[in-house]
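Every protein chain but one is kept in place in this view of the complex.
All chains are identified by letter, namely A and B, in their written order; residue positions are counted from 1 within each chain.
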Amino acid sequence: MKPVPEHSLILRVTGLFILPLLILFSLFLLLRGHNEPGGGFIAGLVAASAVALHMFFTSVEAARRMIAVDPRDLIGWGLLIAIASGLAPILSGRPFMEARWIEMTVPAFGLVKAGTPLLFDLGVYLVVTGTVLAILFSLAEDDVQ
Amino acid sequence: MNTLLAICVGVLYSAAIYLILRRSIVKLVIGLVLLSNASNLLIFTASGLTREAPPLIPEGESMPAIVADPLAQALILTAIVIGFGVLAFAVVLIRRAYEVVEADDMDQMKGTDT
Partner (left out) sequence: MVLWISGSFLAAAAAPWAVKRFPRHAGMILALWPGLLFVWFLSVLPRVGQSPVVTTHEWIPALGIRFSLYLDGLALLMSLLISGIGSLVILYAGRYLERHPDLGKLLALLLAFMASMLGLVLSGNLLLMFVFWELTSIVSYLLIGFHHEDEGARRSALQGLFVTFAGGLALMTGLILIGSVAGSYEWRTILDSADAIQASPHYPLALVLLVVGAMTKSAQFPFHFWLPNAMAAPTPVSAYLHSATMVKAGVFLLARTHPVLGGTALWTALLGTAGAVTLLLGIWLAMRSTGIKRVLAYSTIMALGTLTMLIGVGSDKAIIAAMAFLFAHSLYKGALFMIAGILDHQAGVKDLTRAGGLARRMPVSAAAAGLAALSLAGVLPLFGFVAKEKLFLSIFASGMAWLTPVVAIGAVLTVGVGALVGIQPWYGKPVATPRPAREPGPSLLAGPLILATGGILFGLFTPVVDQYLLTPAASAVTGHPVTPMLKLWHGLNLALATSIASLALGLLLYRWRTHFRHMTRFSDALAARGPEWLYDRMMALLVRVAGWQTRMLQSGYLRHYLLTTLLFVVACVWILLARSGQALHIAFDLTDIAIHEVMVMLVMSASAILAATSGSRLGAVAALGAVGFTVALVFVLFSAADPGITQVLVETLAVIMLVLVLFRLPRFLKLSSTRVRVQDATVAITLGATFTVLLLLAQDQRLYESISAWHIAESVPSGYGRNVVNVILVDFRALDTLGEIFVLALAAVGVLAMLGLKAEDKPQ
């Protein structure tokens, strides 16, 4: 894709506003995924689409700057988190990947349940986002050359 | 309804297989995408069709009334995402192959050294 500075100003500016919103929305989807439609896969795809849109409005470099991390690192961290969530139960002598939950009361939220599956979902989210972005970025950069 | 969907699956498979039998490598990739769609739909139909009863459990209850099969949905969900990864891989692969062989014809890619 060519770097196109002559892209519509309106698109670029709206893009700047929409991107954070979409990322926030993806986090929302991730967190509510255990109870309502959503979850790591969907949230990851939403986040990736948001950045991809931004890439179209501006340029690959701008999109890379915007997310500040290399998508390849996201893949690595995601896999690491997913495995770590599976290893956690081993520490307490349970089989690999068995879910462990803790309940705690957080002020203003009430009773919150946190467990290794949520951590695992976060890993999925990062891997999906990282994979899609890594592929799209490198394709777009390859195009420029 | 099942019958109609089953016929749809058959049409998708036919189109996909026709495409992957072509010599043009781009058609092969399009055929692969169709094939994964067809397979997802096949699993979905085979698991039984249920209207307006997603596998979500209402708050406060633990045992819902009849809902759609969640296992098939989970399988399909991951299959869709993996399908995307495979598509990306295939697209880049054929693009590289095209750059090297400079031909779109599968028949020119039969050697082992190209």
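Please note the rule applied: a contact is a pair of C-beta atoms (placed from the backbone, for glycine too) under 8 Å apart; a residue touches a chain by one contact, two chains touch by 3 or more.
This structure is a prediction, so every number in the text was calculated from the model and none was measured.
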Mind listing the subunit B residues that contact the chain we can't see here?
-> 1-28, 30-31, 33-34, 37-38, 40-42, 44-46, 49-59, 61-64, 67-74, 76-78, 80-89, 91-96, 98-100, 103-107, 110-111, 114
Even though one chain is not shown, subunit A touches it at residues 1, 33-42, 45-46, 48-49, 52, 56, 71-72, 75, 78-79, 82-83, 86, 96-97, 99, 101, 113, 115, 117-118, 120-121, 123-124, 127-128, 130-132, 134-136, 138-140, 142-143
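Throughout what follows, only the chains that are shown with their structure count from here on.
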How big is the gap, in whole Å, between where the Cα atoms of subunit A centre and where those of subunit B centre?
-> 24
Per the touch rule, the subunit B residues reaching subunit A in their complex are 54, 56, 59, 77-78, 81, 84-85, 88, 92
Contact set on subunit A toward subunit B in their complex | 35-37, 41, 45, 128, 131-132, 135, 139
